[in-house]
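A single protein chain has been omitted from the complex, and every remaining protein chain is retained in its original position.
Moving on to chain A:
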């Protein structure tokens, strides 16, 4: 396999990292706009040359290391909320987007953080993103509140505007660097050249004494 974010071997210097990043957040906060801006530099594009904006990829080169980024858009409608675990399993990073003019959307982000930490532990890099900063005059989520919340849950906070193309490059670059660090730390932990364990490869890890959480809407599970 192509050295999955947390897997692969560390034998040679020119390995390629593959990372999966999920976009989570309420509808209309700008998830699709952010990723279309980042991958295709488009906003509210009327000439639709893109077939779809749900799965996009980007190749980066960070300090000489190749990174393949796969960005997974998720259905934001409330009735699909329970499907979250199916989407975010095995992801290396999550981008949790809210609209700075919409307090509710920030509350939704908090719920996602709780769920992700419970299900995936600290292996996942979390980004909390306040989008639509071009509408700062209608801001309903305070900068201090958002940033201190992010810090309290071990996430990083970013401010973006898909409309003005602000803060987006930084967001993704930063996230990639953090995911690389996580992957490298994991490799070191596993020992030189050791392969990933079967459990971390396909399952989700939590420490022994935590209760086993059952995902809502888990697909195809026997129970």
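Annotations for the structure displayed:
By our rule, a residue touches a chain if its C-beta (ideal position, glycine included) is under 8 Å from a C-beta of that chain, and two chains touch if they have at least 3 such contacts; residues count from 1.
One rule holds for everything that comes next: contacts and distances are computed from a predicted model.
Look at the chain that isn't drawn here: its UniProt entry, checked against "Integrator complex subunit 9 homolog isoform X1", "EKC/KEOPS complex subunit CGI121", "Exosome complex component RRP41" or "RAB guanine nucleotide exchange factor (GEF) 1, like", names it "RAB guanine nucleotide exchange factor (GEF) 1, like". Note on the undisplayed chain: of the listed residues A:89, A:140 or A:163, the one touching it is A:89.
Even with one chain removed from view, chain A keeps its contact list with that chain: residues 1-5, 7-9, 11-16, 18-20, 27, 31-32, 36, 45, 48, 50-55, 57, 68, 70, 72-77, 79-80, 82-83, 85-87, 89-90, 119, 193-208, 212-215, 217-223.
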